[in-house]
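Yeah, one chain of the complex is gone here, protein chain that is, but the others are all in their spots.
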Amino acid sequence: MHKGVTAGLAQPADTAQGAGEVAHSYRSVRALSEALAAPLSDADATLQSMEDASPAKWHLAHTTWFFETFLLRERVPGYARFSDDWPFLFNSYYESEGARIDRFARGLLSRPTLAEVIAYRAHVDAAMGPLLDDPECAGLIALGLAHEQQHEELLQTDIKHALFQNPLGPALWPPQPRARLAMEGAPAKWIEHSGGTVSIGHDGNGFAFDCEGPRHEVLLQPFAISAALVTNREWDAFIADGGYAQPLLWLSDGWAWVRREGIGAPLYWDGTRHFTLAGWEERDPDVPVTHISYFEADAFAQWAGARLPIEAEWEAVAAASDPASGNQLDRAGPVQPVAEAAPSLFGNCWQWTRSAYLPHPRFRAAEGAVGEYNGKFMSGQFVLKGASCATPRGHSRACYRNFFYPHQRWQFTGLRLAKDM
Amino acid sequence: MHKGVTAGLAQPADTAQGAGEVAHSYRSVRALSEALAAPLSDADATLQSMEDASPAKWHLAHTTWFFETFLLRERVPGYARFSDDWPFLFNSYYESEGARIDRFARGLLSRPTLAEVIAYRAHVDAAMGPLLDDPECAGLIALGLAHEQQHEELLQTDIKHALFQNPLGPALWPPQPRARLAMEGAPAKWIEHSGGTVSIGHDGNGFAFDCEGPRHEVLLQPFAISAALVTNREWDAFIADGGYAQPLLWLSDGWAWVRREGIGAPLYWDGTRHFTLAGWEERDPDVPVTHISYFEADAFAQWAGARLPIEAEWEAVAAASDPASGNQLDRAGPVQPVAEAAPSLFGNCWQWTRSAYLPHPRFRAAEGAVGEYNGKFMSGQFVLKGASCATPRGHSRACYRNFFYPHQRWQFTGLRLAKDM
Amino acid sequence: MHKGVTAGLAQPADTAQGAGEVAHSYRSVRALSEALAAPLSDADATLQSMEDASPAKWHLAHTTWFFETFLLRERVPGYARFSDDWPFLFNSYYESEGARIDRFARGLLSRPTLAEVIAYRAHVDAAMGPLLDDPECAGLIALGLAHEQQHEELLQTDIKHALFQNPLGPALWPPQPRARLAMEGAPAKWIEHSGGTVSIGHDGNGFAFDCEGPRHEVLLQPFAISAALVTNREWDAFIADGGYAQPLLWLSDGWAWVRREGIGAPLYWDGTRHFTLAGWEERDPDVPVTHISYFEADAFAQWAGARLPIEAEWEAVAAASDPASGNQLDRAGPVQPVAEAAPSLFGNCWQWTRSAYLPHPRFRAAEGAVGEYNGKFMSGQFVLKGASCATPRGHSRACYRNFFYPHQRWQFTGLRLAKDM
Partner (left out) sequence: MHKGVTAGLAQPADTAQGAGEVAHSYRSVRALSEALAAPLSDADATLQSMEDASPAKWHLAHTTWFFETFLLRERVPGYARFSDDWPFLFNSYYESEGARIDRFARGLLSRPTLAEVIAYRAHVDAAMGPLLDDPECAGLIALGLAHEQQHEELLQTDIKHALFQNPLGPALWPPQPRARLAMEGAPAKWIEHSGGTVSIGHDGNGFAFDCEGPRHEVLLQPFAISAALVTNREWDAFIADGGYAQPLLWLSDGWAWVRREGIGAPLYWDGTRHFTLAGWEERDPDVPVTHISYFEADAFAQWAGARLPIEAEWEAVAAASDPASGNQLDRAGPVQPVAEAAPSLFGNCWQWTRSAYLPHPRFRAAEGAVGEYNGKFMSGQFVLKGASCATPRGHSRACYRNFFYPHQRWQFTGLRLAKDM
């Protein structure tokens, strides 16, 4: 999911989904992408507001290019590409799949139009029909759908960033009434863990991206992890206490970033309001804070006298949770974190860990183009766990590894504290 | 017309146009802008491919903002702005008219849509109706229309630059058949001038931008100026002779630019083809070369053993020509230079002179916001004379002063040689 | 030792050095710094060739500022600073010690002169006399000396980088005859380890930097680590096989770096020669390769069908080695890696590991200014183990953690391969 783009390679694919299930998944995932794009004009779908982001149109086409390239081209004799020129436009970063347009030039593609991209999707979906029942294709299709779900999340965060640049503050969706919970003063709860040897990583059952495995043992010391995510209210206290002005709270690179970029609050904050996919709204203090960088998460934990969890700690605790629980994406709309009476480990926002994104022991990249995938991003990034309000429900797992550079914060990113016991 | 944007301030406005004429001009100029934008999608009209350029949508709105701000707001009691937020978006660089969006953020405005901008134009045009017969408004209206004509030219050159970025090479218009003239081998002709004291600058009759005056005398030495513009064929010879590889032909800043940017041909050239508003086409060798920078024009003149004319030389010779002659813009379409049997001083492309864009003697900037205009651009730029295939016919004059930085070349810019006698 | 700079914080200092030993260490470490600077002119000592590096003069003064600030100022009543202005110049990055000069402006300090800096050293050394016998000072002095040893290494690598910029290729020292070993064809040897639970990190006996502890258990899988460092000959084979031209071998950030910087060989290589502190010399193929980035080390390991070791693997194997063995710095001179018949884990060059530089479990930063130290660098960097030919012998340990960004390579950095068993 990176360089704000993409990612992942299926495990050998003993994914035991029935044929009907594959077709059902295919149709519902593909439909969700288009539902997310429904309120976009052709011009909206063309915008690219920074190099980390991509146009909505590009996400819609790139995920389709994946099925066309790795399934239709390989498995359907005589399949004719929708357009011979488009692979150059919609390949992302697969060096082995040939030349491609510079990342930052994606925002200059007024053609093809959004309508043409939708037609491209229909063309590919129709051609995919026969493959949906083919067990030999199930693994790659599962990969393609997981890949598309990643882009569904990016489509939302990228268009949010683009619309935020517009002084008119356009709303993509109508605002939704939000129930406020009376949570203030709720006691901080910690989930304790006695440490010892734990197993983490994907166990090979069902789909997972390559980097999630192999499963392996890790030795942990006793620790506790907070049951709830850090909230806007707590972040306001951090700001009020001069959190952004005390160099000793910050990593050296983080402090340089704060000064260079003039950072003083999470992305999208302005006074007591924040920008959402429904335009500018008042912030709810009881809602988990989001759109923070690793640097900010780490400084907050320092300030709070705690630390960020490491990946294995988070995963050990989450083993008991339902990864499909919590505030995740069920349908297109103005997603946002919400206050929860019974907090889940999943949902609302991705949670920064103190673990660098590096290979699990005995990790091996897959062969061939699909194998260019996740291994190549293993320097300089940190792992995030959980799922966010923009993650399609069903996409994530306890062993799921999201990863971003420590300064990036246009995703729905937040934090949960940890401490030694 | 600058920083790729705009420009100009009317002389005190003794413009003796009849009332009906004003209304007629207003309607035809305004209609031409919309005709030029007719083949654009909303997404096309949103693109900004470099800081020098602006989105088509922005040109359409900014020229309308001019009439709303300097005429409707001042002269129509109770006039209600179409939108209170839009001035922030569509002011260009008028410091005295308040804050405005960063130039390079213009390309992130997917909203308002092209359709909304067209509605804005209709709203303002309707409100302007009563003013078109008001003699007191004639001067400012003439200024607004000349201003809009400048943006009509920029709209064409800016969208050309934006579409050029697209690897698909989209055509905005269908290609047009072009008559080829049998011109090869035609003798080079020189227009000779004996020098002496000549008068240049605007004489106060009819509309002109402020920087075109005052009229004043200049002492010239005998010189000659070539009757024809330099052609693609001649430019090919310059390239074949290693013109882009010989540092001694180039100005120091020009040579640094050639190396830094890897320049080896005019903008839009690729092999024997060039990019046009009708997509990629074969170049006609007999057609005047265009899309060259001042640096390139100067190096070519060095190579040819000649020099560029100075502004006063060009203007002295052009005094006898009809400024409405030659290949200029009559209607929306895929404009391009053409070969001419009887070359005109006007039309085809703007011609670089060796004169810096500086004030004429006794030039004074006008007071007030409209007066921020042309004077402020008087450092670092060079004067171009004539008119191009994208200039609305009737817009230019012998004393007209177009100006750009020496590295800029996305306008229809070419050259005509001069020599001492 | 970072941002190419500095340093570390002592464990609580139960350093059981006798008083005489402290004084002896102090004098020999301090003398070595000056011996390293002996061949430098005032101008040499002023050079700063990139932001990562510092002038030699600055290293000499900054290490002295440490003793003046944390020992003399605190412990010697009435001590008068050598100069009240110098702390601003020679503080490195201690936010709590007040303002300091911009890193990259260090190279503009022609004043104070090298001679004045040497006088500063003498002044501080004289004042330090009484403290060398004070057991309460022993911990901080050990820290100051370890800190100075780090800068002794940086002084050598920074001046090497600076002289390399000079087209004259100046030699700092006369070349030394080097014994060539007949090693070609020697069988690659692997040191095998059966994995299981191992203890790593500093055990609290003797001096260590804060980040080296606490000691803790880690669970390892069976692995092997190569007995020898990768050599110039092997690196030549990597280049000959197109190693720098195959994107699939590289991390994504690494490939971007290769293309952006035009990288095609280790730093300081040119043809069959390389630049050394004795000027340009022919490379010896049997000598360990050095001056490579993490990106290069990782790509080489990919190409070789192996991987880099993780920190705990390296440390577990090194527990049995003498950290004072191998090719390390004994006296000032033109240090370089050498071929060894019986390779040591220490010496010749620092070895990249696949482990990010992150805190050991239960790591806590020390309080106060000295505590700003190592924790703040824990994002984006990788751990290197061992010691180099420029490391003062006695400085390093198995638990020692050197760290640099993955693109940096002006240190003596090389690699040792690892593989799963």
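In order of appearance the chains are A, B and C, and numbering begins at 1 in each one.
We adopt the following convention: a contact is a pair of C-beta atoms (placed from the backbone, for glycine too) under 8 Å apart; a residue touches a chain by one contact, two chains touch by 3 or more.
Just so it is clear, the model here is predicted, and its values are computed rather than measured.
Put simply, the hidden chain is in touch with B, C once you look at the whole complex.
The hidden chain makes contact, of the residues C:46, C:92 or C:226, with C:46. The chain that is not drawn here is touched, among residues B:218, B:345 or B:417, by B:218. Considering C:78, C:167 or C:305, the position touching the chain not shown turns out to be C:167 (whole complex).
In the complete complex, the hidden chain is touched by one of B:235, B:294, B:314 or B:346, namely B:294.
If you put the hidden chain back, the residue from C:21, C:51 or C:85 that touches it is C:85.
Within the complete assembly, residues 41-47, 49, 85, 88-89, 101, 105, 107-114, 162-163, 165-168, 170 of subunit C touch the chain that is not shown.
Interface with the hidden chain, as seen from subunit B, comprises residues 3, 93, 95-96, 197, 216-219, 221, 247-248, 250-255, 294-295, 298, 354-356, 358-359, 361-362, 372, 376-380, 382, 406, 420.
Just so we're on the same page, only the chains that are shown with their structure count from here on.
The chains in contact with subunit A and with subunit B alike: there are none.
Farthest chain from subunit A (centres taken as the mean of C-alpha atoms): B. Centroids built from CA atoms put subunit B at 47 Å from subunit A.
For the pair subunit B and subunit C, the distance between mean C-alpha positions equals 60 Å. Listed for subunit B are no residues, as none touches two or more other chains.
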